[in-house]
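Structure first, then comments.
One protein chain is absent from this view; the other protein chains keep their places.
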Amino acid sequence: SGNAKATEIIPLTVIDAYAPTALWVRVFMNYYLPEVDRRLAEKGNYEIDWNRAFGGTVAKTGGVLEALQYGLADIGIITSPYHPDKIPFFNISYVTPLVTKDIGLAARTVDELIQRYPQISNQAVEDYNQVFLTTAGVIDTYQVFMNQSIDSLDQFRGTKICGVGLNLRYVQGLGAAGVPAGLGDYYNNISTGLTEGTLAWAESAVAYKLYEVAPYMIDIGLGAVTSKIISMNKKSFDRVPEEVRTVLQEVATDYRDELANETDRRAERSRHEFEEFGGTIITLSDEQRVEWANSLPNMAKEWATDLEERGLPGNQILRDYMDIMRSEGQPIVRNWDQE
Amino acid sequence: MTGFEIGIFSIFAILILIYSGLYVPVALGLVSFVSVWLLRGSLEAPIYLVTLAASNSLEDYIFGVIPLFVLMGLLVSQCELGRDIYEVANHLLKKLKGGLGVATVAANAAFAAITGVSIASAAVFTRVSVPEMIRFGYKPRFAVGVVAGSSVLGMLIPPSVMLIIYALITEQSVADLFTAGIMPGILLSLCYAVAIISMATFFPEYVGGQDEASKLAQEKYSNLTTSDLINKTTPILVLILLVLGGIYGGFFTPTEAGAVGAIGALLVAIIKRKLNRKAFWSVLVETGHIAASILMLIVAATMYSRMLALSGLPSDLGEWISQADIGLYGILTIYVLILILMGTILDTTSIILIMVPLFLPVMEPYGISLVWFGIITIVGAEIGLLTPPLGIACYVIKTTLSDDDRITLFDIFAGAFPFAIIMLLVLILLIVFPSISLFLV
Partner (left out) sequence: MTSIINYFTKLVTGLNTIGTTWIFFLMILINIDVLSRYLFNFPIQGVTEIVELSIVGIVFLQISDAVRSGRLTRSDGVYKQILKRWPKFGYFLGIIFDLAGTLFFVSILLGAIPRFIEAYERNYFAGNEGLFVIPVWPIRLILVIGSIVVALQFIILAFKNFKLFISSKGTT
C-alpha cells in the first residue's frame, strides 16, 4: 500500500508436529495465517513476519506444548490427547463418547467451558507459561473399521483393534484388545493381520485407504472429539501489541469454526467415497449402541475425579458439558454425569 | 543478524569445528545453542532446545531399533556367519576370473541381509577373506580394496541402521526404505563383480592370483559337500527370514524385528558354541557404546535441525534455489557434490543428519519420492566410507589388520578408490533412473 504510515513488523514462529498434509495444518496455513494478515493490513499498523515450522521441524508429536512453554516458538498447535497428565481437561470429549457427532458444537462447548472456568486458563499460564487461543477438532465421529463384517457386538470378542491414547478404551468392554499404533500404521497393521481392525474416522479412512484392508465401517458413531489447541507462549503474547493480540485471538475462534465446517464437509464426502471405493457401512441398531455404551467404563467419572484432585471442579464441568449437549438436543446414548 | 545470516554462519562454524577435531555432537550442540540464543533473544530457549532434543526427541518407539539392530549385527559377527557365507560363495564362484574377489562381494551382499552396520561387514571380511585372497596370490592392495568397497553393501541392503535413521528424520516408512535398498544393493554388487572380472582379465597384474599355479591351487581349495552347504547357509537363511520376512510379512514392526533378530542371532551363537558369557558381555558393552554414540549424534543433529527450522534458512534456501532456476538435476548435482565433500571428513550418520534437514524443504516442491531421495542420500554419503582422510571402512580394516605391516592405510584407500568410483557411477544411474530404487516399493 502506498500510505506513508510506518508498519511495524513483528516476527512470529508458528509450529506443529504435523505437516500441511494434515487437515488442521492446511486450514491453519490457508485460513488462519492469511486471515490474520488481512485483518492487520486493514488497519495498517502491524505486519507479521511468519516463520512457518510445521511437520515436526521444531517439535515432534507431543512436543509442541513444551516448545511453547519454554519459548522455542511463539504459536503452536498442541495435540491434547498426548497430555492426559498435564492438561486432562481437554480430554472431555474423549471421555464422553456416544454423546455428539457435531464437532463444531463440541469445540464451541469446550471453549465456552474455558470461559466459564477461568481456572483452566490460569493453570495454563501458571504451569505451562502459555495462553490458549482456541480449541479445535477434525474428528467428526470415531468409527470402528474391520476386516470382516460384524452383525453382533459379540464378534468383537478376541479381536485386536489398533487405536491411539484414550480411544483404546472404547473397545475394552467388548472383549477386544487395543493395540497402540499411529495413524500411519493402521493400514499396514490390518493388511498384515497384526490387528483385525482400527478406530478411525471417515476422512482418515479414505485418506489412508483403509477401505482396501478394513472395508467394513461399523457405524457406531462414538462421537466428535476435539484434539487440538491453538496456543501461544505467554511472553510472546504479552510482547505483541494489544491490536495484534486481539486479531490473533479472534481469528483463532473463526479458525475453530472454519475447521469444523471443513471437517463436516469432508466427513459427508468421505462416507460416499468410502462406499464408492468398495467399502460397506454397517449401521448399528439403537439397541447395539446402548449395549456398546453400557460396556464402557465410566471414563467421564474417572476424568472428573482426576480434575477434582487437581483443584478443578471436574464434576461441575462435566455436568455443564452434558447440560449443553442435552439442551442442544444431541443424540445422547449414555448420560455420563448422571450415574 | 537475520535468521538467514545466523543459519549460514552456523553451518560454517560447525564445519570448521568438526574439521579441527571437536566431537561432532558437541560441535552441533554448542553451535545450535548459540544460534538459538541469538535467534530467540533469551537464554531459556537454547537451554530447553538442547534438553528437549536430548529427551523428548528420543522418546520414540522406533529408536529402540538402533541398539537392537546393532546388537544383532555384533552377535552375527560373533557367530562367524561371515566365514560361512564366504566359504559357500568361494565354492560357487572360484572358477570365475578374480573369483575370490567376486566371492567376497557376493558374501558381503548376503551378509548385508542380516546385518545393519557396514563396519561389522568391514571387520568380518577383513578377517575372513583378506588372508584367503593373499594366500592364493591376490595383491594385498586389491584384496583390502574389495573388502572396503563391498562393506558399504551392509547399509544399503536391508536391514540397515542408515535407512532407519533416514526414515526416522523424514517420517518415511522403514519397510519402504528397506525395499528400496534391495535393487540398488544388487546393482552395486553386480557392478563390483563385473569390475572385478574385468580387472582380472585386463589388469591381471593389479589383481594378482590369476596365473596358472594360483588358479590350480584355488581349484583344489574349498570343496564343500552338500551337507556343508546346508549347514553353512541355514542359520543365515533363518535369520533373513526372521527379520526381513517378519517386517515384510507384517508380523513385526522394525523395532520388534530388531529384538527378534537379536534373540535369533543369540540362539545361533549359542547353538554354534561361539559365545561364552564373557564374549556375550563384551558384545553387549560394545552394543552400548555404538548405540550411545549413534543416538547422541541423533540428539545433537536434532538440536541443529530445529535451530535451522527456527532460523528459517531452509525455506529461504529453497526460495533462493527455485529462483536460481537450476532445476531438479542441478540441485541434485550440488547435493551429491556436498555429500561427497562431507564424506571426506564425516561419518555416514552425521552426513545424513546434517544434510537431510537442510535439503528436505528444498526438495519438497519438486514432488519427488522421499524414499528415492533417501537411497540417493545413503549411497552418496556412503562413498565417504572409502575416501580419505576419514574413511571409516578403511579405518576399520586397518585396525582389524593391526598385526599386518605389509598393508598401509594408503594401500587400503588406494585399493578402495576404484570401488568409490563405481559407487559414484551407480549413484548417477540411481538418480537418472528412480525406478531402480522404486519399482519394488
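Going by the order they are written in, the chains are A and B; count residues from 1 in each one.
As a working rule, contacts are C-beta pairs under 8 Å (C-beta built on N, C-alpha and C of every residue); 3 or more make two chains touch, one makes a residue touch a chain.
Quick caveat, the model's predicted, so the values are computed rather than measured.
Asker: Which of the displayed chains are touched by the chain that has been omitted?
Answerer: Taken over the complete structure, the missing chain's partners among displayed chains are A, B.
Asker: With respect to the chain omitted from the figure, which of B:47, B:334, B:368 or B:421 is a touching residue?
Answerer: Of the candidates B:47, B:334, B:368 or B:421, B:47 is in touch with the missing chain.
Asker: For the chain not shown, which residue from B:10, B:126, B:350 or B:377 touches it across the whole complex?
Answerer: Result: among the candidates, B:350 touches the missing chain.
Asker: Quick one: say which of A:85, A:151, A:287 or A:339 touches the chain that got left out.
Answerer: A:85
Asker: Check each of B:207, B:296 or B:317 against the chain that is not shown and name the one that touches it.
Answerer: B:296
Asker: What does the interface between chain B and the hidden chain look like in terms of residue numbers?
Answerer: 18-26, 29-30, 33, 46-48, 50-52, 54-55, 58-61, 63-64, 67-68, 71, 251-252, 255-256, 259-260, 262-263, 281, 284-285, 287-293, 295-297, 299, 345-347, 349-350, 388-390
Asker: State which residues belonging to chain A touch the missing partner chain.
Answerer: Residues 70, 84-86, 127, 158, 160, 165-166, 168-169, 177-180, 194, 297, 299, 302, 306 of chain A touch the chain that is not shown.
Assume only the chains that are shown with their structure count from here on.
Asker: Tell me, which parts of chain B touch chain A in their complex?
Answerer: 3, 36, 40, 42, 44-45, 47-49, 52, 56-57, 59-60, 171, 173, 175, 249-251, 253, 305-306, 308-310, 312, 314-315, 357
Asker: Going by the contact rule at the top, pick out the chain A residues touching chain B in the complex.
Answerer: 13, 19, 51-53, 55-60, 62-63, 66-67, 70-73, 184-185, 188-189, 191-194
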